[in-house]
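Accompanying notes for the structure given below.
The complex appears here without one of its protein chains, the remainder shown in place.
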Amino acid sequence: MSRVPPAAVALLLSVALFFLAGLVQPNFVNAAQAINIVRLAAFLGIIAAGQTLVIISGGEGIDLSVGAVVTLGAILTFMISGGSSERLWLALLVVLAVGAAIGLVNGLGIVFVRIPPLVMTLGMAGVVQGTILAVTRGNIPGGVPRALANLVTGRFLGVPGAIYLWALLGLLMWFVLQRTRYGRELFAVGVNRRTAALSGVNVSGVVVLTYTLSGLLAALGGLLLLGFTQRVFLTLGETYLFPSIAAVVVGGTVLAGGRGSYFGTMAGALVLTMTESLLRSMRIGEAYQMIVFGAILVVLLSVYGRQRERE
Amino acid sequence: MRPSSAWLRNHTYLVPLVLLVVAVALNYYFQPNFFQPRVLNGNLRVMLPLMVLAAGQALVIIAGGIDLSVGAMVSLVNVLLVTLVTRESGPPEVLLAVGAALLVGAAAGAVNGLCVAYLRLQPIVTTYATSFLFSGVALAVLPRPGGALPRALTTFYRSAPLGVPATAYGIALLLLLWVVLRRTRFVQYLYAVGGNAAAARASGVRVAFTRFLSYVTMGLFAALSAMMLTLSTGSGNSRLGDAMTLPSIVAVVLGGTRLAGGQGGVVGAVIGVAVLTIIRNLITFSNVPTWYQTLFDAVVILLALAGPGIVQLIRGRRA
Partner (left out) sequence: MPDRDPPASTPEPLLSARGIAKRYGAVRALEEASLSVRAGEVVALLGANGSGKSTLGKIITGITRPDAGTLTFDGAPLHLSEPAQARRRGITAVYQELSLVPDLSVAENVWLGHEPVRRGGIDRRTMKGRTAELLASFAGVFSVPVEPDTLVDSLPPSERQLVEVVKALAWRPRLLVLDEATASLDARQVDRLFELVRGWREGGMAVVFVSHRMNEIFRVADRAVVLRNGVTVGERRIGEVDEQELVQLMTGGGAVAAIALEGHDAPGAAAAPPGATEAPVVLELRRFASGVVAPLDLTLRQGELVGVGGLQGQGQSRLLLALFGAVPHQGEVRLEGAPVAFRNPRQALRAGVAYVPGDRNREGLLPVRPILENLQLPNWRRYGTPLRMERARRDAAAVVADLDVRLASLDEPVANLSGGNAQKVVIGKWLSRRPKLLLLDDPTKGVDVNAKAELYRLLARLQAQGTTILFHSSDDAELLGLCQRVLVMQDGRVTATLEGDTLDQRHLVAAAMGAQGAGAA
């Protein structure tokens, strides 16, 4: 086991990739481009926040409903606010509540009905997508509140708001994981649920709360994403689903649970976004972009995504 | 009561079988011509490729893995087939294409197996990553949908020799293949490795090799599935298989196979596919407004998956 934390490896890697890109594409390396990539990574990073918690919680924890919930968050914001900045607060409240409620149902199903997380959240993704279709019938009226667009894309000191928001979320996640009882107990639950329970940890409570937070964070991600995309469509969040898992894993959080950090996920999001941007800037065909992206993912995983043999 | 004999373990498909009977009965109610050969054949044609794919997925899941690249593998083999075969191709070209398809399927599976079994990468993310590789290659091979098969082949796939649909023979062959495979040490070791890898290793089972083989076998099943699918569609599309990945997993779980591995079987997966397909049929025929169909579909599947757990929950409360 290397002493270097995976989060640092991922961060170094993304920086290295950036300058490597400079060799291939000299006009790639400049501050604007760097900021642009971090901004793109911010959305993936925000959406992957809940995924990080879920994966740390172990028990084959995974949340495949984040994509659908992101879409729902964006659509709800779009519809409720109707483009009015005054109604953004209402939209925020509803979005958070709905996201949390979906996560809560996931958590309850997983903990009390004992449905495997992969299956439960996959089913939930279908239900959420189905609900969106049934309610909107493909016709989504509404608008993007100016305040939201300003918040996400507006620049302060040359840096877009999304990046500040992401940094803020990073601090918040660090606080939750390292400086709250929930965070400490989450790691314990991820390593060994029986030990945790026999040490007085409310394991069911921690797991349910984790999926609830995941739903809430995904919905919030959808709201913020709307400020960036400025439009909604039914597959808006889906494209973030597997990258959100990949970002967590590339960031060194172990899929078996019990170990990891959100800083790692942030670095993972940077690596993934960097790779994608690099490939796009090289103007090679879509087919080869996919091949190279897949190959890079495999290489990244083999560098530090190895799982320990279960004893 | 805990099932104490191996019998129930070997017959995990009984619950999904009941589900299937109910689904068929309902379908028959809404669609009285369900059992007419033409309708039945149409249904089976849709089911067969996914059944073959789910059978492979079941083997991987039994061994404790999972494969999210199966759809991409199907796409890859599909574009390969339509590239090697044209409407005018004769038997030699077709045979060559079949051989190439199996080879490519096995090779793709070997890539997954290598990563998961020997490099010990996490299966979910790894096979997700390799799905990009396979999709990318598929897109490079066939950038635009197209291609065609000799008419004789597609006609054969739709035919009904001796009054039984050709696809029904396919399903029978698939089940027969499972009966044969179940007798092999390889499949026995899949269960052992998925159930307790450390114990299997201590007993002299080559754990990594068994895992590797499970993915290679998956690749072969994906190639077979792609052949069926190509016979059904008669053309190629580099995204053709994408939508099959998640259903293949849902079908396996629906068929009573535990995602954690070590238990379950192909029969359940095959039944799972039938249940999934019939549920879709039902939704179409039961006059559910179009916009609600996706929701309905998802809720029914979620309930089917959650069913055993809910039953246990209620039982647990009573005890």
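Per-chain residue numbering starts at 1, and chain names A and B are given in the order in which the chains are listed.
We take it that contacts are C-beta pairs under 8 Å (C-beta built on N, C-alpha and C of every residue); 3 or more make two chains touch, one makes a residue touch a chain.
Because the structure is a prediction, the values reported are computed rather than measured.
Asks: Give me the chain A residues in contact with the hidden chain, please.
Replies: 175, 178-181, 184-185, 187-188, 191-192, 194-202, 258-259
Asks: For the chain that got dropped from the picture, name the residues of chain B it touches.
Replies: 2-7, 9, 180, 183-185, 188, 191-192, 194-196, 198-200, 202-205, 262-263
Quick note on the criterion: only the chains that are shown with their structure count from here on.
Asks: Can you check how far apart chain A and chain B are, centre to centre, with Cα atoms defining each centre and the answer in Å?
Replies: Centre separation, chain A to chain B: 30 Å.
Asks: Would you mind writing out the residues of chain B in touch with chain A in their complex?
Replies: Going by the criterion above, the answer is residues 66, 115, 119-122, 124-126, 128-140, 143, 197-198, 246, 249-250, 253, 258-260, 291-299, 301-302, 305-306, 309-310, 312-313.
Asks: Using the touch rule from the top, collect the residues of chain A that touch chain B in their complex.
Replies: Of all residues in chain A, those touching chain B are 60, 62, 109, 112-116, 118-120, 122-127, 129-131, 133-134, 137-138, 242, 245-246, 249, 255, 285-295, 297-298, 301-302, 305-307, 309-311.
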